[in-house]
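For this depiction, one protein chain was excluded, whereas all remaining protein chains were kept in their positions.
As written, the chain order gives the labels A, B, C, D, E, F and G, with residue 1 at the start of each chain.
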Amino acid sequence: MPGGPLTIAGRAYGSRLIVGTGKYPSFEVMRAAHEASGAEMVTVAVRRVDLTRRSGESLLDHIDTRRITLLPNTAGCHSAEEAIRTARLGREAGLSALVKLEVIGDETTLFPDTEALLHATRALVKEGFTVLPYTSDDLVVARKLRDAGAAAIMPLGAPIGSGLGIRNLVNLRLLREAITDLPIIVDAGVGTASDAAVAMEMGCDAVLMNTAIAGAGDPAAMAAAMRKAVEAGRLAFEAGRIPRRLHASASSPPEGLI
Amino acid sequence: MPGGPLTIAGRAYGSRLIVGTGKYPSFEVMRAAHEASGAEMVTVAVRRVDLTRRSGESLLDHIDTRRITLLPNTAGCHSAEEAIRTARLGREAGLSALVKLEVIGDETTLFPDTEALLHATRALVKEGFTVLPYTSDDLVVARKLRDAGAAAIMPLGAPIGSGLGIRNLVNLRLLREAITDLPIIVDAGVGTASDAAVAMEMGCDAVLMNTAIAGAGDPAAMAAAMRKAVEAGRLAFEAGRIPRRLHASASSPPEGLI
Amino acid sequence: MPGGPLTIAGRAYGSRLIVGTGKYPSFEVMRAAHEASGAEMVTVAVRRVDLTRRSGESLLDHIDTRRITLLPNTAGCHSAEEAIRTARLGREAGLSALVKLEVIGDETTLFPDTEALLHATRALVKEGFTVLPYTSDDLVVARKLRDAGAAAIMPLGAPIGSGLGIRNLVNLRLLREAITDLPIIVDAGVGTASDAAVAMEMGCDAVLMNTAIAGAGDPAAMAAAMRKAVEAGRLAFEAGRIPRRLHASASSPPEGLI
Amino acid sequence: MPGGPLTIAGRAYGSRLIVGTGKYPSFEVMRAAHEASGAEMVTVAVRRVDLTRRSGESLLDHIDTRRITLLPNTAGCHSAEEAIRTARLGREAGLSALVKLEVIGDETTLFPDTEALLHATRALVKEGFTVLPYTSDDLVVARKLRDAGAAAIMPLGAPIGSGLGIRNLVNLRLLREAITDLPIIVDAGVGTASDAAVAMEMGCDAVLMNTAIAGAGDPAAMAAAMRKAVEAGRLAFEAGRIPRRLHASASSPPEGLI
Amino acid sequence: MIDVTVNGEACRLEEGATLSSLLALLRLEAARLAVERNRRVVPRNDYAGTLLEDGDRIEVVAFVGGG
Amino acid sequence: MIDVTVNGEACRLEEGATLSSLLALLRLEAARLAVERNRRVVPRNDYAGTLLEDGDRIEVVAFVGGG
Amino acid sequence: MIDVTVNGEACRLEEGATLSSLLALLRLEAARLAVERNRRVVPRNDYAGTLLEDGDRIEVVAFVGGG
Partner (left out) sequence: MIDVTVNGEACRLEEGATLSSLLALLRLEAARLAVERNRRVVPRNDYAGTLLEDGDRIEVVAFVGGG
């Protein structure tokens, strides 16, 4: 789907970079990073209010929600049921039907439980949610998620927070071939700017990341890097790269040498 | 050398992307690509004037030389002597002492003859040239080029025009460790935007490319992609990326789950 | 599980290489390749007898079933039900409870439908089968297969017959960390000998392949190569490799130079 | 040069694995590793006899020189002159004209100084040596070494002792295309068995290693692994691997499904 | 008095307490929260009319930083 | 006469035909086959005693090369 | 008359021809060129004063697209 903005569930977004709100050293740093990223959508987690040690500050005080769409997640949920409950609470808190649906199947890798994810997707779509499921790079699962009504496919590139980049370009390419009618948003694994560019060059529609920015030495600078990298990758995808060849091809003409 | 502009032989350049002028479908396309690239330096080749079929048009009519520095090359030269002669002609034609020094050692790969390159570098430095040698990723050769007075080291990432990207990140990293007092400019091999970003993330100072832009489906769009990719890679390098880890690290807090 | 033979469902096999019987130019070539491979288990497919054009020759005439265990597969099945039917027929034909369980979820990639695979595994384990499921490299699915009673986990390295090797070493390593009580057998994707060695070096217990041998220029020579590669990879895994380091470490002593 | 034994300077060797004698925990372990490796040639260093603390034991007491050819090296030499002197001493000590010629250009990486290497090669060939030069993967240098009379080309795969494997398969492939009349022996960088197999699959004629075996947890087991890996890689190269393809190709027939 | 559980903590309230009064007691602003009562989300507009009962399990959540 | 389907092909048999007689007719050796009748596997030892009925769907399979 | 070689082509000129007159004859603008005479670069300002001699080898080059 070359050209034009990212469209999720009928709504257009000017930026193809979606960023998180976790793990920043401070709200000020987060706000600066958000600004530099150009993102129009940020993920947020849903957690119990701490009744005892309530700080005066709230996350939402530091997000310009006129410009930025909130994307509540179900991070930390290990069953379809927990994820569904959390999604419902997120909708009530954010007054929006978007949800980044995570059902975690393993603590060490935070890999999704795709079977439970599928169940939760079906249930939440029925309740009117716009479901953006965090999934593996398995195209068979992706097709089922699409058939279940997911609004995008969000495959992981590598374990969340690992910074390992896209570990399986073959699977991502095959996924893109198989899913042409929904946005593909690489979610998790990006470590540095080129990782984001690679994802976009494969024809993905957007990239979602948290740790790569929040954990960088200078989060705002890394956010600016990611913004440019996503734009660069998209442009390169649309421009059409040169073919790879083993041998050289001279850039200067062979004729007219002295 | 983080921060600030690219400095070659005491002169600062606002862009870290150097592009070529060869292989474009037309001068108009070239000019648009140059514009989109933001490059402040472009390579040109030195060739015999065709005395019989002189077109009215000249390459230089299509380069804004107020904004863009010409970098004459010695492409196609197979000996130190030819390269030196060509460099001298380029200096006379361009009225500038800059030269991208190439001494080709193999026709199939266009790999440099580093021994002859070293001789030519020594000779041209003595004549007052600012020598930018196209070389391999061998740090021992690079140190000798530096000691011979080269103004930068320009290692190839892969064969010229191959689009294979940086094939040996280990060698490039070791080269950057070894050469800290001269700019390193990756010259040759870039195929798409992420390749350029990778080069910059390794701490290189600039990237030079021709075919990746001129041979792209839409050269101006690819030039814009490369501009952003180089900026993204540089920013990411300066920002400091997260470490790679095998296992996941959650972005949302483990506490407060319902 | 270092040391000793490969053990599947309580039975020990002297070879860690499992090979196929499809796509050979002739039965003679197949038999020579089997011989050279040293394999003690070969996969076979279950198909309708052709009632009209019955050749006198049967596959089983060319397999030394005293030395080689047959592993019937459910290749080509696209639902749990088809796979279960095929497994039952395979058991009746082969008089053995082993089954290589495949439930295909996509025609282009032959990737498994892991959800249906799980259902079929549960059903067949209840019927007393020794189920070896062909699956993705998703460790969450693998744990469910284990819990369903599978006798081994058989992740694909790349699409069947693609020859692309192990595309995601991170996932395979994480899978090995997660599954320590069942054999892991890389099934599909191997292209050449080093691919098989890599799988074994990651700590996998065995490798299953068909096309890489049957489709090689000289199948028997490639079978011999694969045998040695699997043994080499296993030995290297057990021996314990040196750590990777960026810089050099001299092999000859620094002292006593003239 | 497929088929048959490895031939260096007219002499045939039954094994394509050359191993070192450095860094072993004991002579006993070394001897066991040599035995397991099947190597018929081992490298040795030339060093001053320690006049004060002479142990009774000598390296040569632990090498079966009836079966194993000694290959004296010039490790640690940093100039052509030192390397030439060391080569001459090695010849006198070993009564053989073979020399593994190293001229080190950098202490951190132990990368060769290819310019000095070339000078030393020319000088030693004139003195009748059979020169096996340790060089980079630069095919232009390799051609000059050949023209200087080298008996083989010994490119490094990665820094000595790094265990990083073959870092630039493109360069190695191009080198093999360029050098068809001399053996190519990958020297340095191998970390584990599959690295050795990869080198052989690229069409190299042999592999030389020291640290990967001597530094392994169990050197004799790793030596056995390397022996099999080299044989596997060679067999696979000769057998002819299947082509790589993005999509799957079924191993079982599509016809006759129930 | 009734005993309810709020975010996993035991909490004793007067009879007749509503969700609204509970939030007021806890000094929480309704605008940025979501509340579950016995595993069902309570719409914001129903807080005032939701009478709490003995044994109720209440979850009060808000957005925090996440990825 | 009864009409059965064998491996997807229509096949007319005499009444009283058994699986054994069908296989004999088709000149197939029982030893290396497996047979399904109406989606249920028939054990080898039951072939002789399995009377075929009109409308039966029979699958006769064998091992072929596969991966 | 003298015979010179210009960019590899034979060229007969009148005696007294200079580099300037040669370039004029070829209708080439000096501003964007560089010229070699017998493998030595001739500075632009010396064109007028450079008398060509029989057997001279002249190279006239310009910038073209390259990488």
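By our rule, a residue touches a chain if its C-beta (ideal position, glycine included) is under 8 Å from a C-beta of that chain, and two chains touch if they have at least 3 such contacts.
The structure displayed is predicted, hence computed values, not measured ones.
Undergrad: One chain is left out of this view; which of D:Ser15, D:Thr43, D:Ser136 or D:Asn168 touches it in the full complex?
TA: D:Thr43
Undergrad: Spell out, residue by residue, where the missing chain touches subunit D.
TA: Touching the missing chain: residues 20-24, 30, 43-49, 51, 54, 58-60, 70, 72-73, 75, 85, 88-94, 160-161, 209-211, 214.
Undergrad: Residues of subunit C in contact with the chain that isn't shown?
TA: Within subunit C, the residues that touch the unshown chain are 250-253, 256, 258.
In the analysis below, only the chains that are shown with their structure count from here on.
Undergrad: When you check each chain against subunit A and subunit F, which touch both of them?
TA: C, D
Undergrad: Using the touch rule from the top, work out which pair, A-G or B-G, shares more C-beta pairs.
TA: Answer by contact count: B-G.
Undergrad: Determine the centre-to-centre distance between subunit B and subunit E, using the mean Cα coordinates as centres, and give it in whole Å.
TA: Between these chains, centre-to-centre, one finds 63 Å.
Undergrad: Roughly how many whole angstrom separate the Cα centroids of subunit A and subunit B?
TA: Whole-Å distance between the two chain centres: 33.
Undergrad: Measuring centre to centre with CA averages, how many angstrom lie between subunit C and subunit E?
TA: 55
Undergrad: Which subunit E residues touch at least two other chains?
TA: Touching at least two other chains: 36, 59, 61, 64-67.
Undergrad: For subunit A, jot down the residues that touch at least 2 other chains.
TA: In subunit A, 20, 22-23, 43, 45-48, 73, 75, 85, 89, 108-109, 111, 159-162, 164, 170, 174, 210-211, 214, 246-247, 250-253, 256, 258 touch at least two other chains.
Undergrad: Among the chains present, which pairs are found to touch?
TA: In this structure, the chains touch in these pairs: A-B, A-C, A-D, A-E, A-G, B-C, B-D, B-E, B-G, C-D, C-F, D-F.
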